[in-house]
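One chain of protein is taken out of this complex; the other chains stay put.
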Amino acid sequence: MPETSRVIRKQIGNFLEDFVPGQLFRHKGGKTVTEGLFTTFTEFAMTTNPLAKNARYARAYGFDGLVCPPGLVMLVAFSQTVEDVSENARANLEYVDMRFGAPVYVGDTIEVETKVLEVTGSKSNPKLGVVHVQSTARKNLGAKDEAVVLAWQRKVQVWKRDEAAELHAGKVEPDRVECALWLPPHRASVDYKSMAHLANADTYFEDFEPGTRIEHSRGRTMTSEHIHLTAILDNTSQVHCNQFMIDLDPKQYVGGELIIFGGIPFVLCLGLSCPNVGDNALGDLVYKTGRHTAPLFAGDTVFAATEILGKRDLPDRPDVGVLETRLHGHKFVRALPAPNEAPDASGARSEPQASEAPSGWKKVQIFELDREVVVKRRSHYA
Amino acid sequence: MPETSRVIRKQIGNFLEDFVPGQLFRHKGGKTVTEGLFTTFTEFAMTTNPLAKNARYARAYGFDGLVCPPGLVMLVAFSQTVEDVSENARANLEYVDMRFGAPVYVGDTIEVETKVLEVTGSKSNPKLGVVHVQSTARKNLGAKDEAVVLAWQRKVQVWKRDEAAELHAGKVEPDRVECALWLPPHRASVDYKSMAHLANADTYFEDFEPGTRIEHSRGRTMTSEHIHLTAILDNTSQVHCNQFMIDLDPKQYVGGELIIFGGIPFVLCLGLSCPNVGDNALGDLVYKTGRHTAPLFAGDTVFAATEILGKRDLPDRPDVGVLETRLHGHKFVRALPAPNEAPDASGARSEPQASEAPSGWKKVQIFELDREVVVKRRSHYA
Partner (left out) sequence: MPETSRVIRKQIGNFLEDFVPGQLFRHKGGKTVTEGLFTTFTEFAMTTNPLAKNARYARAYGFDGLVCPPGLVMLVAFSQTVEDVSENARANLEYVDMRFGAPVYVGDTIEVETKVLEVTGSKSNPKLGVVHVQSTARKNLGAKDEAVVLAWQRKVQVWKRDEAAELHAGKVEPDRVECALWLPPHRASVDYKSMAHLANADTYFEDFEPGTRIEHSRGRTMTSEHIHLTAILDNTSQVHCNQFMIDLDPKQYVGGELIIFGGIPFVLCLGLSCPNVGDNALGDLVYKTGRHTAPLFAGDTVFAATEILGKRDLPDRPDVGVLETRLHGHKFVRALPAPNEAPDASGARSEPQASEAPSGWKKVQIFELDREVVVKRRSHYA
């Protein structure tokens, strides 16, 4: 046996100077959706749409079985791109034009590729810059149900490996990717009314009024479970799971502790909003833009609210309509009380739902998503 | 885009004044049992009966595959009723006459309905009262294996929304629900003996003697995992998962912290008892009554014991017998030592199994269930 004479420290992911406009990443791994993955995330997020919970209902609607909720499709697809695109990112700046296509079922295998659209150095910080990419997720390559399930762009702030390195600055046009939401047809032969009690009765297209803000009633406290949830998604970014790295230099890291992967509040906010906005949705059409506005840590409790921005018809589909919404996620952090402010002593039962910060707390917005949802009309389904 | 001019705070669940005797709830959602759900709970509870672990064994016995243990069937069915019945409950007072029917397999979809039997205001507290309900869980509605899988009653102490509201006080008779435990026939063609080593050898019907109390040897410490376990069951009651709500007014909540959903110790006690009582059970017949007697929190370690109350034959089934038992769950909390009491300094190895409280600790009963189990006879199976 030879002496060990050579030590290799494997480096993972790309740095800013590695990205070239026009370059294509065909991401490693791929991921088959198992019932373990499906249940873990659908239920973690408290999704209530019966399409994701009740196979009898999903089949009656014309799906092949339980339907992956949009947040789970997004998480699986997005996470495939992390190692190549954002393993060495400082921040995920923005989700852009995220469009859904074919439904994803248990057993489907997702594979993803990403094209680099633009590389820009930072003017203020020579160690940083922005990479703008376009990603496409397909399922079941080579099989007869091969289809695009998600197409999106995102902008990521990425570290340079070497501050002095030259960038491949520049820009290419995005590809035109066919990705249109598949919707099951409305069929006169199906007795939809007999299943209407399985979803919330006040979430049909007719029930929403632009200009309304819906404060979702439930909150969910995050725990160290986020480490496992992130690993299940193949997102191996060390800031989510390596406490030792943080302990070595806490000041270097946001909050000085493990930060929760942004995909977790993304899917959780979608789930918290589901009973009020998504219970009678047939699918999410597009997330035009979205961003994380503050970090989330174990111990924080997540709340969500939805603004109804507008409504429109969907061509050739009189049975549904498109709801234009803005989804907000927020949490509360303790604020120092003003000197003469006494704590609330009313003895009233506190409300689980919190839209405004109570005394002694500060409301912090963590997430924002412009979201268009295809919602059933009561006239056709109930 | 219009200004947001209207804010809606969605309220979930019913209050005491909303319940009307005779009223029927067809609960939302429904739930398909995935392999993720099945494994999470069967293994969390440390179930040891091979019917729930070994598909070869389960099929040889005449089941279609792995069999959901009774605790999991109960959890899935019960949780479907939470939003309508007990989202605004102060306490779940009693489980009554919970009877099992058809076996539940991975892939089955459970849907539940509940009839309100009685509404009673509290004499001592004008904000509270008791709702008595009857629930029925069916699987695979409309399919040829449609069947009742669980039927039960329960009594819940529920808050009023408005202290001054009039109640729909009154009472109706329960429906007669056909729900009898399905048991696979004993078949002479099956070599049961060749599989007998897969279950504990001292758990046949012949092995139990009325008047015995069996202290189960294992304990299990609960962690914050209970938040996720509760969400997986679609139980969204905020006292289990919203730490912010608790922090706003800790004195309002039992223990000033998140309380563990009662279904968790219910299924855990069943699991802890399984190696000694349930390993050779073909099914649970009925839980005549059951109640939670103290709250459980993250950090507590759960223990269980079973009293054998009686034994009887099952008509037309000489191969099995019915074991009448009482299942107890308990935990230990630190007690202040008496002034002159020295801590145990014997240096002896501590026992994992704890039936009596050691010095410095107090034993607290948390759960009690009158349980009848159908157990194989050694004469026919080993």
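Here the chain labels run A and B in written order, and each chain numbers its own residues starting at 1.
Just so it is clear, a residue touches a chain if its C-beta (ideal position, glycine included) is under 8 Å from a C-beta of that chain, and two chains touch if they have at least 3 such contacts.
Not measured: the values here are computed from a predicted model.
Novice: Kindly state which of the options B:38, B:244 or B:381 is in contact with the chain not pictured.
Specialist: Reading the full complex, the residue touching the unseen chain is B:38.
Novice: Which residue, B:15, B:57 or B:266, contacts the hidden chain when the whole complex is considered?
Specialist: With B:15, B:57 or B:266 as choices, the missing chain is touched by B:57.
Novice: Per the definition of touch given earlier, which of B:137, B:199 or B:323 contacts the omitted chain?
Specialist: Within the whole complex, the residue contacting the unshown chain is B:199.
Novice: Residues on subunit B that touch the omitted chain in the whole complex?
Specialist: Within subunit B, the residues touching the omitted chain are 34-40, 43-44, 46, 48, 50, 53-57, 66, 106, 197-200, 209-221, 223-225, 275-276, 279, 299, 301, 303, 307, 309-310, 331-332, 344, 348-355, 358, 361.
Novice: On subunit A, what residues meet the omitted chain?
Specialist: Here the touching residues of subunit A are 1-12, 26-32, 34-37, 39-40, 106-107, 109, 111, 140-143, 224-225, 227-228, 231-234, 236, 238, 241-245, 248-249, 252, 258.
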